[in-house]
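Every protein chain of the complex appears in place save one, which is left out.
Let's look at subunit A:
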């Protein structure tokens, strides 16, 4: 057995001990101690790195982030001192546009709560269906993903998302920002017939495109003038959209084509919406100037995707985030796609892949920290290791964007030391003991 392996086993043994004292998935207690992480390489999340750092937090808030070689501190100030020499400390990763907690097992319909009937459902709220007990969610934490935006799917206007942290008793506890935005699926300007119904499968301009947009325009106009006080009868969908017009909520628009993205942004601006985010963005590089001019961030679809066309650059999805970010667009990435919930734990490796294909490593980290926080409107409390922000952070053995070294020894959400055990680690310990006599 190699040193590396021994090291891991020791670590796992340690974790096992923790898991005896803390029942799996039992949310951690409120932070009571003052904690100092010493001598780790701190990745701030905004592009900066402190090679040898002090990071301290109390009452759930970061109180100190500084260069250990330049700062003198009083160790007695802290109840718990964690020597993290050779290790790395990161702000908790944030997953955008996720359906975690809305579906447990893809093929089991009874466990599926990700979409509703109907086309225009702004009043549908993901938060109330969010299952804090999901076994899938707990597997996010050992990979550093500590918070996310939970988003409903389907329809033209899918509904309202919320931002949650991943260690909670119930959805009220989990909520970091309730009803942060409305999600919308922009129509395609091109369409093809359903060949299986005998329709012409060739691609042609979508005749309904203009009509759909015109209808949406009227819908948004009506929503804007809807006034709760004066309305004789309540209109739940319009009520749900009020935040869009008061800058309280963001309009997230799923659009991939260059034309669709421009149409979507212009539509939203005309509707009087200020906070607009594009999700998808396959062809966003073609119109990056337009995006920058209008200050539109893009949440790029899962970089671990196949190119959308045979002729595309073989590495296109790996490169997209880098191409956009390097042009100055604010970019995050999401896990949207096949088996997205269980795959969400690979978020750091999606970012790592973006780094391999053209993005600076710390900028790649920003995709899932600062940029995600900015896009979701929670940068005041999350996204970087900075004093005053929530102590939602973790310690990794090494580079957390690389599978080999994304090995967490500790993670904190708002200062609370959370369990890194999961349904999966439990099975691991149990069966590794049975099969190999070790756990």
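The rule is simple: a contact is a pair of C-beta atoms (placed from the backbone, for glycine too) under 8 Å apart; a residue touches a chain by one contact, two chains touch by 3 or more; residues count from 1.
Here, contacts and distances are computed from a predicted model.
Student: Select, from "histidine kinase", "Arabinose import ATP-binding protein AraG", "Periplasmic amidohydrolase" or "Methionine ABC transporter permease", the UniProt-recorded name of the complex's unshown chain.
Tutor: "Periplasmic amidohydrolase"
Student: Return the single residue from A:35, A:136, A:329 or A:347 that touches the missing chain.
Tutor: A:136
Student: Using the touch definition from the top, which of A:93, A:349, A:394 or A:412 touches the missing chain?
Tutor: A:349
Student: Have a look at A:275, A:341 or A:410 and name the one touching the chain we're not showing.
Tutor: Going through A:275, A:341 or A:410 one by one, A:341 is the residue touching the chain not shown.
Student: Take the complete complex as the reference. Which residues in subunit A touch the chain that isn't displayed?
Tutor: Residues 2, 4-5, 7-9, 12, 104-108, 135-136, 189-190, 192, 200-205, 257-259, 304-307, 309-311, 313-315, 339, 341-342, 345-346, 349, 352-353, 355-357, 399, 401-407, 424-425, 427-428, 431-432, 434-436, 438 of subunit A touch the chain that is not shown.
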